[in-house]
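Missing here is one protein chain; the remaining ones are kept as they sit in the complex.
For subunit A:
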Amino acid sequence: MNGIVPAPIATLPWRVIFILMALVGFGATVLYSTAGGHLEPWAGKHVARFLVLLAMAIVMSRLRMEFWKSITFPLYLALIFLLIVVEFLGFVGGGSQRWINLGIITLQPSELMKPVMVLAAAWFFDRLPPNRISGIDAIWPVAALLVIPSALVIIQPDFDAAIAYAFGLGVVAFLAGLPLIYFIGAAAAVAIFAPLVYFFGMKPYQQDRVLIFLNPENDPLGAGYHITQSKIAIGSGGIFGKGFGNGTQSHLDYLPEGHTDFVFATMAEEWGIVGGFFILGLYVLLMRWGLGVAMQSKTRYGQLVAAGLTCTIFFYIMINLLMVVGLAPVAGIPLPFVSHGGSSMLTMMICVGIIMSIERHPGAKRGQFS
């Protein structure tokens, strides 16, 4: 390889780039079919956006971990500030507003907060002396890190984002070694309180939504419609699918959001479970890469950030896939690298860029024996 390929290119993290190209390429193929055999309006933009963001990620991979560590807390505070600004502008605008229009791009602080939440949690646990991990000192700062942005996005209202924050922070805390009893306790609390909340805390229409999630056929024309149509798309695709360009569910608009949240169902209708397993396999490789980077990182911050960001990507994949196969309620969460959409692609590529940076700079093993 040396001598034929220039060093800057040869040293690129090709493994992950190939995985992403495969995902984005296949996504673009599906979007091309969804648009009735046209690059416009989705497939072309999808690829172009990916290429720009890939360049950004490669630039990010060049940055050292110390840099990320040093900007973590300022970034966190800046996003809190932006969330407040959005809230303020939102009230002025007279409705829920999640974006700040900066002229050339529209910035969605709640979306950016997802990776930054992971960075902030890793930053905190990195600074926490190891013997304090079981103490109360470990709990309240973590709670504060979570509660402030969560409260701000819940007002918007954007519960999905708050859950994503809790998930990212929870994964980092789990990996950082917070005593298991907290997680078991939290799970037990959910198990106990969920029915209580259902029966006493929810209004009838909210209860209906839960019931519809549990049995979507009960409400085939209302909230259950999306799930039902998604299952029809996947189920009618069979093993090999109906063939490229032959999906009726998406082409005749039965499947809503066939290019964003339900792109997986669109794909499965035309490519069958063969296509589905192909995408799942790529995600397995992606997760293996991310967790592998975390394992190989020599610094605690690097470990936690790489694993936490990998799990943030995983969170998107999990919620979306469970939703389209009818195992999770309908949430506006796109499928990473496959769905059309700028904001999520930006978040995903920020995550990838930082993990790539950690892969490139595993750091020196510190500690008293090194």
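In this section, a contact is a pair of C-beta atoms (placed from the backbone, for glycine too) under 8 Å apart; a residue touches a chain by one contact, two chains touch by 3 or more; residues count from 1.
Keep in mind that, in the parts below, contacts and distances are computed from a predicted model.
One chain of this complex is left out of the view, and of "CRISPR-associated endonuclease Cas1", "Penicillin-binding protein 2", "HEAT repeat domain-containing protein" or "Formate hydrogenlyase", the protein name its UniProt record gives is "Penicillin-binding protein 2".
When the whole complex is considered, the residue among A:Gly27, A:Gly224, A:Gly272 or A:Gly341 that touches the unshown chain is A:Gly272. Interface note for the absent chain: among A:Gly25, A:Gly44, A:Pro141 or A:Gly177, the touching residue is A:Gly177.
Touching residues on subunit A toward the chain that is not drawn are 130-131, 133-135, 171, 174-177, 229, 231-239, 248-249, 252-254, 268-269, 272-273, 276-277, 280, 283-284, 287-288, 291, 294-295, 300, 303-304, 307, 311, 314, 318, 321-322, 325-327, 367, 369.
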